[in-house]
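Note that one protein chain is taken out, while the other chains of the complex remain in position.
We call the chains A and B, going by the order they appear; numbering starts again at 1 in every chain.
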Amino acid sequence: MSITDRVLGDRERLAYIAGQAADSRLNVELETEGMTLNIGPQHPATHGTLRIIARLDGEQVVWAEPSCGYMHRGYEKLAEVRTYPQVTTLVNRIDWLGSFANEVPFILAAEKLMDVEAPARAQHIRTILFELSRIANVSLFLGDLGVQMGAITPVFFAFRDREYVLNLIEGATGGRFHPNFDRIGGLKDDLPKGWIAETKAVMKKLRTFCDQIDELLFGNEIFQSRTRGIGVIPRDIALQYGLSGANLRASGVDWDLRRDHALPMAWNKVDWKVWTHPDGDSFARCWVRLQETREATKIVDQLLDTIPGGPIMAKVPKIIKVPEGEAWVSTENPLGEMGYYVVSRGELGPFRVKIRSASFNNISVTPWVLRGVYVPDIVTILASLYFILGDIDR
Amino acid sequence: MSKVMGELSMLTVTLALDVPYWGQSLLRVLGGIVAVLLPAGTIVYVFLFKMMSFMQSRLGPMEAGPYGSLQLVAEVGKWLQKEDIVPERADARIFKIAPIVVLVSTFLLVAVVPFGPDAWFTNFEAGIFYALAVSSLSVLGILMAGWASANKYSLLGGLRAAGQLIAYELPMVLAVIGVIIQAETMNLQQIVLAQNAGSIFGFSGLGSPYIITQFVGFMVFMVAIQAELTQAPFDMPIAESELVSGYMTEYSGFRFLIFFIGEFATAGVFSLIASVLFLGGWGVPFAWFGWTDVNSVDKWMNLVGPVIMITKMMLVAFLIMWVRFSYPRFREDQLQKFAWKVLIPVSLGNIAATSVFKVVM
Partner (left out) sequence: MSNSSGTQPRITSVEEVKAALGDRLLDSFHKDDLWLRVRTDAWKSSMRALRDTLGFHYFCFLSAIDWMPSPYGRGEDDPTEPAPVRDTTIRQGYAGGASRMQVFVRVSNPVTHVSVIVKVDVPDDSLTLESIHDVYAGANWHERETHEMFGIVFSGHPDLRNMYLPSDFEGHPLRKDYPLLARMIKPWPGIVDVEPLPGGSEGGDEE
């Protein structure tokens, strides 16, 4: 209980104990008089159509539960009737802010089954685009953080600076939001001329943006008092619920899939740092994401200097039939750990695809963490957990 | 009564017109309406549309009129032509009256603000006392709106607003008491004169604007009116990311327009009062022109005074709006803690210090 002893006050400690006790019985009939408040599905705060049903006692939440499914599109069923190259169009739209990152684990799983490895140049550029999508995704998060708490100005800076990154992605892939660029065996096209120099300039701008957000938002006393000590998720709870990405690292777990799992990507060729924070509160989660964005710009800079030459696509047959087998690949996506479990029967399309999306697990902890907090804290905690509806609902 | 007649005849002399009593009252009423709506419109255009946009590195409305100057006309027109919706389970009569209560308190508030040596609407001894009392009427309007809307968001917003506004009434009053002690009067016109005719340690070149001597009171007053206006960082009642629009959720069309105007008109009128109390009001330091009291002030000051007032109001409103666009919002309990544990002790200390200085010097 060392984390709880260090940062929690009495109210939070009691809430944690109550949470542990009532943890397995989410449908407890509560006798307290309370008002039931629906936050969403149409609501300025939620990143999409998420509905939170909260039972309140005054301004305190007695019980809260999210109700998802407003955006369920049945991707797992749809993937069964698609061919392997067609699945990337579906999968772009899961986490639509960092959409290149969604394609990569699926393609890597298919490549694993086919025993094909993309050439070094393709791996390198895949990694660059992956980190760019991380920057695009998380910079929106940083701006949106302000809006959730009432600071309306940082979000405009975020959108303005994100435009540069989206222009880069469009320049390379042809699509700002849904690039659909990854292919089994490599990438669709090579980089356009002048892209590398422009990307370096944009990375400088993004670092300035991160510094601005650091000063404007993270240094603000009101922001700190709204986020410090709020929504503490201890390490063992985070592991049990399967929180991933920055949420896990903010609870003190030193685990980054880019560093710790061997994948045919270029992360192990550059020098970078994994950021963790011991507190596990909302401030920690937001802070870790800010540092990761800065780190991502440094990774891109290093990668840009060392792109190897060579082909952009391996020799794969025209009509791709993936041999029989099962494969799991997961990557450190902007939202967390995203993975695909692909079962193949040797046909043109997959037999079963299980999409493990990060936000599903990240949001599954909300009934636990929202017990005993105030109504304004609901928004803060959800904002710091950072989810995308498409990622929860698939 | 004769005093009033005497002052009215002075007005007649100023304007070189022979205006009957009913005409004077009509002029005052029209003047009051202008004095409320003009600041509201100016603040909305300059600060909300343009300054906020420039701070957020965008341009703001540019289409309606040159540089978007007619955007306000377009907005008013849009709100006016909307359907008048009253929710089915709402208490219709209270629901309809609530926005008007909020706006009426603003009009009542502007009645005591002086715009020149003779250009005032009412001039009575309990000026600031009346102003503080009347400004609390808006709380009633907000509570009425919250309850009568038959909507949980509105109710939460209304209750939060009531708690917040009542909590921040006290620092506002206490901050003003320092000014009253220093000016030795509650009459706003006398306060203006005391600032402009006064001197700091014998140096009369700047007059004695109370922002210098009552700096602590000024800061407390500014924070308190930021909360009274439910502007960020104190906009819990209208917390857009949680409660949609708080107590204003169910209002649309004309009634929302009244809330909207009321919000910025109250901002303008509070800025006017702040500039009267702390910045010297309509006057410039009398030492510049060699005036000594209200009777020796030149008559053209009646025309220049309002201009000076508007300028000072814009300065104060700039501060209010600047903070609004920059800061995230407090949580309700942090807000209350700040009022009761920080602002009230500070303002009490200010009163004590002012009294000591007044007696000693």
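Heads up, the rule we're going with is that a contact is a pair of C-beta atoms (placed from the backbone, for glycine too) under 8 Å apart; a residue touches a chain by one contact, two chains touch by 3 or more.
Fair warning: this is a prediction, and the values are worked out from it, not measured in the lab.
S.K.: If the full complex is used, which shown chains touch the chain that is missing here?
M.R.: Listed by label, the shown chains it touches are A.
S.K.: For the chain left off this view, which of A:Thr36, A:Gln240 or A:Thr306 is in contact with it?
M.R.: A:Gln240
S.K.: In the full complex, which residues of chain A touch the absent chain?
M.R.: Against the missing chain, chain A presents residues 23-27, 68-69, 72, 74, 76-78, 80-81, 83, 85-86, 112, 183, 188-189, 236-237, 239-242, 253, 255, 259-262, 267-268, 271-272, 312-313, 315-316, 318-319, 324-328, 330, 337, 339, 341, 343, 345, 347-349, 351-352, 354, 356, 360-361, 364-365, 368, 393.
Throughout what follows, only the chains that are shown with their structure count from here on.
S.K.: Considering the complex alone, what residue numbers of chain A touch chain B?
M.R.: Where chain A meets chain B, its residues are 35, 37, 39, 43-45, 59, 146-153, 156-157, 160, 216-217, 220, 222-223, 225-226, 374-379.
S.K.: For chain B, which residues are in contact with chain A within the complex?
M.R.: 52, 55-58, 152-153, 156, 232-233, 235-236, 239-242, 244, 325-334
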